[in-house]
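So, subunit A:
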Amino acid sequence: MRRILAGLLTLGLPLSVVSPALAQQSTLEKIGQSGVLTIGTRTASPPFAFVNKQNEWVGFSIDLVEQGVKPAIERKLGKPIKLEKKESTPPTRIPLLSSNAVDLIAGTMTDTRTRRESVDFSLTFFVTGAQFLVKKGSPIKSIDSIAGKRVAAQQGSTNARIIRERVPTAKLQEFPDQPAAFQALVQGQVDAYTNDGIQLYGLKAKAPKPDDWVVVGDFFSYEPYGMAMRKNDSDFRHAVNVGLMELIESGKYFELYDKWFGPKSETPYPLTAENKRFLIMQVVPK
Partner candidate 1 sequence: MNYQFNWSVLWSGQSGGWLLRGLGTTLALSGLAWLVAVALGIVSGAMRTVPWKPLRVVATFYVEFFRNVPLLVWMFFWYFGVPPLLPLAIREWLFDHGAEFWAGMFALGVYHGARMSEVIRSGIQSIPKTQFEAAVAIGLTTFQAYRLVIVPIALRLIVPPATSESLNLLKNSSVALTISVAELTFQTRQIETYTARAIEALTAGTVIYLGLCVGIATIMAHVERRFAIPGLIARGG
Partner candidate 2 sequence: MTDTVIEFRDVNKWFGNIHVLRDINLAVEMGEVVVVCGPSGSGKSTLIRCVNALEPIQGGELVVLGESLTKPGVNLPALRTRVGMVFQSFNLFPHMTVLENIMLAPVKVRGLSAAEASRVARALLERVRIPDKAENYPANLSGGQQQRVAIARALAMQPKIMLFDEPTSALDPEMINEVLDVMTDLARDGMTMMVVTHEMGFARRVAHRIVFMDAGQVVEEAPPDLFFAAAKSDRAREFLSKILTH
C-alpha cells in the first residue's frame, strides 16, 4: 500500500518539477534563502551513514559533508547554514533530488555513466569494488565460481547488474535491505552475498560471530562513490567539490578515513597506495 502511494506521489512529482518558480532558482540561492543544506543519506550503511548505538546519525560520508562541504558552501554564501539529514534509499534518492526535497545525496552512491544522465556527481570520495561474503570454507572464491550458485545482492546496486551480465547462470536474488540479504546467507537460502567490499566488511564486523564469515574475491566491479546533486548546477557542484578537495589537500580527509576505516575502527579497510594517489590527483590546483 505504501509503495503504491509512493508511486502515486511520484506521478504528481512532474508537476512540481516543472513549476517555473522552482525551475529558475539555483541550489545555492535556495540554500542561501532557507539557510539549510538538506542531504539525503542512509540510516543503516555503516560506516558511511548510519544511526549508532547512541542514536546519533553519523558516518564517514556525513563527516565529509559537515567538515568539508558545509564550510565551503558557507564561505561561498558568506553566512552560516544548518545541515539537515533525510533518509534516502537507492530507489528514492533520485526522485528526492529531482523534487528539491534534498540538495545533495551523501551516502554510498556509486557514480555511473547512466546515472550521470539524470544527476551530476561530485569528485570521487571513496573507492571500492564488489566482492562476496560467504561462510568460512565455502567453495565460492570469486566471481568465477558462482555459476549455478544462489547469490544474494542488494537491489538497486551495480553489482547485481554485473553478475547478471557476466554470469547469467548464477541464481541471483535481490533484496532491498542488507539485513534480509544477510539473514538469507546465514540460513542458507543463498550461498553468497555480493556487495561493495567495504559494506561486506561492515556486515561481517557486526555479525554475531565475525570469524564465521569471509570476504572473498577480487573486485569484480569498480565502485567509485560520489555525492549526487541536481543536473546543470555547476556553481553548487563546484562548491561541493571545493569542500572535498580542501579536505584531501589539508589531510583532514585521511584523519577521517582513519577514524572510520583505520585499524582501530570497527571496519578496518586499509587505504591502498594506489587509491590514495587517485584521491590526491583529483585535487586540481588553486
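Regarding candidate selection, all candidates are chains of the complex that A comes from, given by their letters.
Operating definition for what follows: a contact is a pair of C-beta atoms (placed from the backbone, for glycine too) under 8 Å apart; a residue touches a chain by one contact, two chains touch by 3 or more; residues count from 1.
Just so it is clear, the model here is predicted, and its values are computed rather than measured.
Only one entry among 1 or 2 touches subunit A in this complex, and that entry is 1.
Note for the complex: subunit A touches candidate 1 at residues 1, 3-4, 6-8, 10-11, 13-14, 17-18, 22-23, 25, 90-92, 94-95, 98, 100, 112, 114-115, 117-119, 150, 152, 155-158, 160-161, 171, 173-177, 180-181, 183-184, 187-190, 230-233.
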